[in-house]
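Below are the structure tokens for one structure; questions will follow.
Every protein chain but one is kept in place in this view of the complex.
Each chain gets a letter, A and B, in the order it is written, and its residues are counted from 1.
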Amino acid sequence: MRSIENRLKELGIELPTPPPVANYLGTKRSGDLLFVSGRKSELIGLVGGDISENDAYRAARQTVITMLSIIKADIGDLDLIISIVKLQGFIRSAPHFTRQPYVFDGATEVLIEIFGENGRHARTATGVNQLPFGAALQFDVIIRLKRL
Amino acid sequence: MRSIENRLKELGIELPTPPPVANYLGTKRSGDLLFVSGRKSELIGLVGGDISENDAYRAARQTVITMLSIIKADIGDLDLIISIVKLQGFIRSAPHFTRQPYVFDGATEVLIEIFGENGRHARTATGVNQLPFGAALQFDVIIRLKRL
Partner (left out) sequence: MRSIENRLKELGIELPTPPPVANYLGTKRSGDLLFVSGRKSELIGLVGGDISENDAYRAARQTVITMLSIIKADIGDLDLIISIVKLQGFIRSAPHFTRQPYVFDGATEVLIEIFGENGRHARTATGVNQLPFGAALQFDVIIRLKRL
């Protein structure tokens, strides 16, 4: 019971208070799929410019943890997650920065730590020139849930 | 009957003639989900550069209305829409422009005006340096339809 919550404790991961909601939704369910809104990092800056790739990697990890707090607030119980299906990431990239996949690993690895093989996912990591409020990165995700 | 068409009339929204189709499809259905192709704004330019955020907001609203005309041409009846699931937007952004979420609200708000709570959606708003034909913004959307 509550196995994901236990796993988070084992990993020393504490979910933050979910950020306030806006006029759009943090998540929307359609059938067995949960579509999660793009979540930007707290970290502001240009990766490969004023932000190092290691700081961006850590921000990717933290952004996924914040997304989990939003998902938990919406679905009530993280054990309803069957698997992580597709992760999409946008990395705000300095003109010559091309190591988006390394940064994105910060998100991928924490999902596998938490959800095990079910956390392994398809993904797309893209560079962009700008993001909301100058964030260093932004993710969204599609998740498969247990049938209602 | 035809409640969305009535709602559009109440709001004073007239759907334009759907734009001509290309070698790809305007929409593709898979099960209960309708995937809608990226639709660019008529408005050309760089948001936060030669385009103001207010003009981009209005273009976002209009682009969603054009998308609805394409959806209607493909599915025949907008009342087949159960809900708006996920909206993705790319805003062609000047280097220091970071108010993509405000621009994107032009799309989110008109969907809620038209579809009410069913129009509330998950979304991702991203900045990019360039878009097809220099458009100011581009959206795609995933919609849930009534079962066939």
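Following the convention adopted for this analysis, contacts are C-beta pairs under 8 Å (C-beta built on N, C-alpha and C of every residue); 3 or more make two chains touch, one makes a residue touch a chain.
This one's a predicted model, so the numbers in the text were calculated from it and none came from an experiment.
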Sole residue of A:5, A:53, A:79 or A:105 that reaches the chain not shown, by the stated touch rule: A:105
Residue of B:36, B:59, B:85 or B:125 touching the missing chain in the full complex: B:36
Contact set of chain A toward the excluded chain (per top definition): 31-33, 83, 85-87, 93-101, 105, 108-109, 112, 120-129, 142, 144
Interface residues of chain B (partner: the chain not displayed): 22-28, 30-31, 35-38, 88, 90, 92, 128-134, 138, 140
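By our rule, only the chains that are shown with their structure count from here on.
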Centre-to-centre distance between chain B and chain A (centres being mean Cα positions), rounded to whole Å: 25
